[in-house]
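One chain of protein is taken out of this complex; the other chains stay put.
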Amino acid sequence: MSSVAFVLIAVLTLAAALAAATLQKLMHATLSFALTFVGVAALFFLLGAEFVGLALIFVYIGAVAVLVVFTILLTRRDVGKDRGANWGGAFLAVAMFGGLTWAILKTQSVAIAAPHIRALTVRRIGEALMTSYVWPLQCVGLLLTAALIGALVLVMEEKQ
Amino acid sequence: MINQSIDGFLHPDVSNSVDQIFVNAKQWLLGLLSWLTNAPGWVIQVASSLINIFALLFVFLTLFALMSVLERKILGRIQNRYGPNRVGPFGLLQPVADGIKMLIKEDIIPARSDKLMHFLAPILIAAAAILALGVIPYGRNMTPFTIDGGILFFFAVGSTTELAVFMAGWGSNNKFSMLGAMRAIAQMISYELPLIITVLPVVMVVGSLTPDRMVAAQAGYTFGLVPRWFVFTPWGATAFILFFVSGLVESNRTPFDVPEGESEIVAGHMTEYSGFKYATFFMAEYIGMFAITGLAATLFLGGWRSPVQMLEFIPSYIWFFAKLSALLFVYIWLRGTLPRTRIDQIMNFAWKFMLPMSFTCVIAAAVWHYAGRGLRGWLWSFVVIAIVYTALSMLLDTQRKFAPRTYRFAE
Amino acid sequence: MLQVVLIVSAALFSTGLLAALSRRHAIFILIGIEMMLGAANLNFIAFWRFSPQSQPPTGIMIAIFSIAIAAAEAAVGLALVIAVYRHYRTTNVDHLNQLKG
Partner (left out) sequence: MSWIIDHLWLIPAVPFAASLAILSLPNGRHRGAAALAIAGQIAALVLSFFAFLPTLQVSGFRAVQNFTWFTFGDHALRLGWLLDPLAAVMLTMITLVGLCIFIFSTGYMAGDRNFVRFFAYLSFFSGAMLGLVISNSLLLLFICWELVGLASYLLIGFWIERQSAAAAAKKAFITTRIGDMGFFLGLLWLYGRSGTLLFYDGGNGCLESAGLAMLGASAMAIALLIFCGAVGKSGQFPLHVWLPDAMEGPTPVSALIHAATMVAAGVFLVARVYPIFSLGAIDGVTSSLTVVVWIGVTTALMAALIAIAQADIKRILAYSTVSQLGLMMVSLGVGGVAAGMMHLLAHGFFKALLFLGAGSVIHGCHHEQDIRKMGGLRRLMPVTFSTYAIGMMALSGVPLFFSGGWTKEEILHVTARWPSSSLPYYFLLAGVVLTALYMTRQIIYVFFAHRRAASEHAHESPRVMTMPLIVLASCAILFSIVLTPAWPWLHGYLIDEPVHFEFARLIQPGLFLSLVLVGAGVALGIWMYRKAGTQDQQRPADTDPLEFAQPQLFRFLQNKMWIDELYGRTVIAFSWMSARLSDWMDRHFWDGLVRGVGAIGRLFGTFTASVDERGINPGVDETTVGTRGLGRLMSAAHSGQIQTYLGVIAIGALALLLFYAWLA
C-alpha cells in the first residue's frame, strides 16, 4: 500500500515539478511549484519524517509560495512571452538526470530496503535541537534575522 | 482515567459508557467490517479514517448550518429584531432553504478569468479548513487523527488558506477581488505570527506538540476548585486573549473583516463567485472559525475537561462543544457590537502590540515555569506581563492614538 | 527501495535544473533552485531513513536547517528581484546583462 502511495505521490510531485518548470502562465507555474512541495512533504511523511514534512509545508506553502506570488504581483508589468524553448537547458537537465540515475544504479551500497526504525517524535528532534545542535540553531536564528533585515532594506523605497 | 464523581446522578460505569459511546460504536463497526469481509489491516485502517472523516463532516456541516441560522438570530436579537423565523420551527430550517437556493443558482464564471484557479480556489480553501479540524481532541479518546506534531499540522494546513485566497483573488481577474485578496493575505500573514507565538508558551509548558497531551496537561483542580486550565495563569490568560483576537483576524471576522468590506471592495476575493462556490467559501470561513475556536478551547480552556469536579460525569464531548459554542457566541457577539477597523490600524496593532505581547507571553511562561509553577510563579509572570503591557501602552501613546475619533468637515 | 527514492530525487533535481536553466523570469530561476534544494532535502531524509539509526537524527537535522536557510534565501532572493525590477523595469534575465564582459 505504501509503495502504491509512494509511486502515486512521486508521479504527482514530478508532474507538478515539470509543470512548474514549463508552464507559460506564471501563476499556474507558481501553484505547480507549491504542489511540488506538497508532494515532497508527502514523501517525507512516507519516509517517517513527519515533522520535517510539516515544516516544509509550513515554510514553502505558507511563506515562500506567498512571497513568490506577491513578487509576481509586484513585477506584473513584465509578463512577457518567454523566448521559445531552451533546448540547451533541457538537454543539460536530461543529461544530469541520466548521469545521476546511472550513478545511483551503479552504486551497489544504496540498493537496500528500509530498516525498521523507532518512530521519530518531535520530542527527540527538539532534544537534539536543544543539545547537540544548539549552536547551529542559534546561527540559523541569526541568519534568518539577518535575511529578514536584509530583505527589508533591499525592498525599502529609496527616499528621494 | 477513573471517573471520580461517585455522588453524581449516574453510576460511574454508566457515565463512562456514555462518555465513550462514539468510540465504542466505531470499534464495533470496524469489528463488524473485519468480521464480514475478512479484509486486510490496511483496509480496516482506511475504513477507520473514512469513518472519522464522515463523522467530522457530518458534525461540522450540521454545526455550520445551525451556526448560520443562530448567528442571524442572535444578531437579530442584538439589533432588536427577530431574525429568521419563517422556515420550519423557530426558523431552524432556514439553512436548508438557503442551501437549496445556493445549489440551484446559476454559476457564473467571468469570461477573462483564469478558469482553473477560479475553480480550484474554493475547493482548496474548504479542504484546508476541514483538514485543520482533524487534529483536535473532541472528547476523551476522540481525536480523529493523532499526529505527533498536531499543532504544527494545524498551522501548516492553515497557512495554505492564504494561497487559496490569493488564487481566488487572482483567478477572478477583478480589481476588487485582487485588492480584497491582498488585504486578506496581508492581515493573515501579520496575525499568523502572534497566533503561532501565543501557542508557543503552551507548547513549552506541556513539552509536546500533540493536542491530546495538552489536554492531559490541564487535568486536575487547584484546591479541588479551580481547574488547572492554562487560561487561569497570567501568561495563559494573556496568550488566550491574543490568540482569540488573532483567530478573529485569521477567519476574517468582524471587526477585522476589511478584506470583504462591502462598502469599499464589494465582497473582496469572493466578488466574482456565485452559487455553490460562494457557499463553499462561506462554509470554509465558518469551518475555519470552528477550527480556531476548537484549538483555543484545547490549548487554554482545558479541551474536553469539565470546569467543576462535580460535573465530570457529563460526557467529555459535551463539555468540548459547550466551550466551542461559548467562544462562537463571543464571535457573534463581537460582530454585533464592534464596527469595522481600518487596514492600517489592523497592521499597526499586529506589529506594534500583538507581536511584542506574544513574546512577553513566552517569557512569562518561562518565568512561571522556573519560579515553580505555583503562586510565586503566578505572581512573577503577572508582574512581567504587567510591566510590558504598561511600557507598551506608554510607548505606543495609546491615549492619543485610540482616543475618540475627531472629524473634519469639508467647507 | 532507497534507489527508487534517490531516482525520484534525481528527477526532481533535474527538473529544478531545467527550470533554472530554461526560464527567463528571474523568480523562476529561484524556484528552480528551491526545487533542487528540496531534492537535496529528500536525499537527506532518505539516507536518514535507510541508514542505521543515529541519535541525534543527523539527516533530519540537516534537512531542518537547510529548509530554514532556503527560506532565508528565498526571502532575500525575492527582495533582490523586486529591487532589480524597480531599477531596470524588467525581471527577464536575458536583459539583465550589465556584467557582460
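The letters A, B and C name the chains in turn, as written, and every chain counts its residues from 1.
Just so we're on the same page, contacts are C-beta pairs under 8 Å (C-beta built on N, C-alpha and C of every residue); 3 or more make two chains touch, one makes a residue touch a chain.
Source: prediction; values computed, not measured.
Considering the intact complex, the chain excluded from display touches A, C. Screening A:Ala95, A:Ile112 or A:Met130 against the full complex identifies A:Ala95 as the residue touching the chain left out. When the omitted chain is restored, the residue from A:Ala103, A:Val134 or A:Val153 that touches it is A:Ala103.
Residue positions on subunit C in contact with the hidden chain: 17, 20-22, 29, 93-94, 96-101, in rising order. Residues 88-89, 92, 95-96, 99-100, 102-103, 106-107 are the ones on subunit A that touch the missing chain.
Keep in mind that, in the parts below, only the chains that are shown with their structure count from here on.
By number of C-beta pairs in contact, A-C leads over the other of A-C and A-B. Centre-to-centre separation of subunit B and subunit C, using mean CA positions: 34 Å. Computed centre separation for the pair subunit A/subunit C is 6 angstrom, with centres defined by C-alpha atoms.
Averaged C-alpha coordinates give centres for subunit A and subunit B that are 29 Å from one another. In subunit A, the residues that touch at least two other chains are 51, 55, 63, 70.
Listed in rising order, the residues of subunit A touching subunit C in the complex are 6, 10, 13-14, 17-18, 20-22, 26, 29-30, 33, 36-37, 40, 43-44, 47-49, 51-52, 55-56, 59-60, 63-64, 67-68, 70-72, 74-75, 77-78, 80, 82-83, 85-86, 88-90, 92-94, 96-97, 100-101, 104-105, 110-115, 117-118, 120, 124-125, 127-129, 131-133, 136, 140, 143-144, 146-148, 150-152, 154-155. By the touch rule above, subunit B contacts subunit A in their complex via residues 42, 114, 116-117, 120, 147-149, 152-153, 155-157, 159-160, 162-163, 166-167, 170, 178, 182, 185, 189, 192, 207-210.
Interface residues of subunit C facing subunit A in the complex, by the touch rule stated above, are 1-8, 10-25, 27-28, 30-32, 34-35, 38, 41-42, 45-46, 48-50, 52-53, 55-57, 60-61, 63-65, 67-76, 78-83, 85, 89-92, 94.
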